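First the structure, then my questions, so here it is.
Moving on, here comes subunit A:
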Amino acid sequence: MQPRKGLSALLGFVLALAAGGTAWAQQTIKIAYTDPLSGPFAQVGDANLKQMQYIIDFINAKGGALGKKFELVPFDNKSQPSDALIALKSATDQNMPFIMQCSGSNIAAALIEAVNKHNDRNPDNRIIYLNCGAVAPELTNEQCSFWHFRFDLHAAMKAEVMVRALPKDITKVYLINQDYLFGQSVQREVKNYLTKLRPDVQVVGDELIPLGKIKDFSPYITKIKASGAQALLTGNWGPDMNLLIKAGVDAGADLRYYTFYAHLAGGPTAIGAGGDNRVLAVMPFNENVAPEIGNAEAEAFARGFREKHKFDFSSAGFRTIFEYLQAAINKAGSLDPTKIAYAMEGLSHKDFLGFDSTMRKDDHQIVSVYFVGVFKKGVKYDAEGTGLGWGTAATVLAKDIDQPNSCKMKRPKM
Partner candidate 1 sequence: MSAFRRHWIWLLALAVLLAFPFLFYDWTKGRHSGFVLTLMSEIGVMAIFALSYNMLMGQAGLLSFGHAVLFGLGAYCAAHVVNLVKAGTIWLPTELVPLAGGLGGMFFGYVLGWLVTKQRATAFAMITMGLGELVSAAALMFMGFFGGEGGISIDRVMDTSLLGVAYTSPWQVYCLVLAWAFIAAALMQLQTQTPLGRIANATRDNFERAQFVGYDPRMVRLLQFTLSGFFAGVGGGLYVLIYEIVTFDTVSAAKSANALLAVYIGGAGGFFGPILGTIVVVLLQSGVSLLSNAWLLYVGVLFIVMVMYAPGGLIGLIFMHAPIWRIGRLRELTVPYLKALPAALLILAGFVMLVELASFTTIGAAQGKKLAIAGAVIDTGSPLPWLVAAGALGLGILWMRFAARGFRARWDALIEDARRQGVMS
Partner candidate 2 sequence: MSAPAIELRQVRKSFGQTEIIRGVDLVIPRGERHAIIGPNGAGKTTLFNLISGRFPITSGTIAVNGRSTAGLAPQEINRLGLSRSFQITSIFPRMTVFENLRCGLLWSQGYRYSFWHLLGRQKTLNRAAEALLERLKLGDRRNLPAGLLSYAEQRALEIGITIAGGADIILLDEPTAGMSHSETESAVALIRSVSEGKTLLMVEHDMSVVFGLADRITVLVYGEVIASDAPAAIRGNAAVQEAYLGTVAA
């Protein structure tokens, strides 16, 4: 009985593919969004998708751009560059003007290369790549591209934010990073800015760990304690960060954890109450910023998501991306990616919290306000129902992190 079943499924596919290929009509402004939506890293893409959907609904309610609404089309890339490239092909087949991706600099690098080549080879069918979270500094320096816009600070800038937020009484730090491109650049940049901005700080330990392989971080904690470090600086994400902090808290280590990603979905749950006033993260947004600065409108916007999804709105900063898009499309007066890209570069914008930001013209890197949040009790909005939430420990304004770049941008003819 089997062959028929398989065959009908197969037929179903082919039909579905065919339908998918032709049924699109250009009534909305489509943004292909590709991130892992299945497999071990599904939580990343899933959380992003939810929050972006909310933001898009909000932007569309305010009129979209050129009278058209934005529409997000998700593609699962399973954390594999090849699947991201297949998603790019689908997007260009359907003449989508944008492809967006947040997670993984390897995928980002592949996308930049592929978008460059595609746009060169198909001048009539170009696409813009919106980078919402791949932070390897190379992407807007050596590898910079006219078609790539990065809406998150890159690792070097985040490292600077982290170093700037380091309290004066901390003089001994320990570095742990994941052993791959991103971790290595965090390692390099943090050390770089420590020597530049805080020569008094001594790096007592500096380690790379294999990505996602360590199940018990206790030995590292032992080593860190033995080194006499007061703070642990890490770019780790996912289980490598959760388990690291958990092990430290369990061992009762008197440490502060400066992280890049403790605020992302899943982090607060994993850290738990033991992380009170110990865990800090550099972040573009947290839900307590608005009440802290008394911006009722922004607070209401963020609260809306919480009420709808019973979940934190840690990435409300994505709103900036869509506001930039809205502004650039309206400015270009067209949906032609080339025109939009020209309109977008150099654009300045006051974000919904009221801070200034700029999409730098020379490297397409956003320069925006950044916060250092501390995980603590007694904040207005807690994180993931833990009772603890992110309070702002430091605010670094855009003008303070306007780092130089080495980008030599090649621009196409209009």
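The candidates came about this way: all candidates are chains of the complex that A comes from, given by their letters.
Please note the rule applied: contacts are C-beta pairs under 8 Å (C-beta built on N, C-alpha and C of every residue); 3 or more make two chains touch, one makes a residue touch a chain; residues count from 1.
Small disclaimer: the values here were computed from a predicted structure and weren't measured.
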Candidate from this complex that touches subunit A, chosen among 1 or 2: 1
Of all residues in subunit A, those that touch candidate 1 in their complex: 1-6, 8-10, 13, 16-18, 20-21, 37-39, 46, 49-50, 53-54, 57, 75-76, 78-83, 85-86, 89-90, 92-93, 104-106, 109-110, 113-114, 117, 121-122, 124-125, 136, 138, 179-182, 184, 210-211, 213, 309, 311
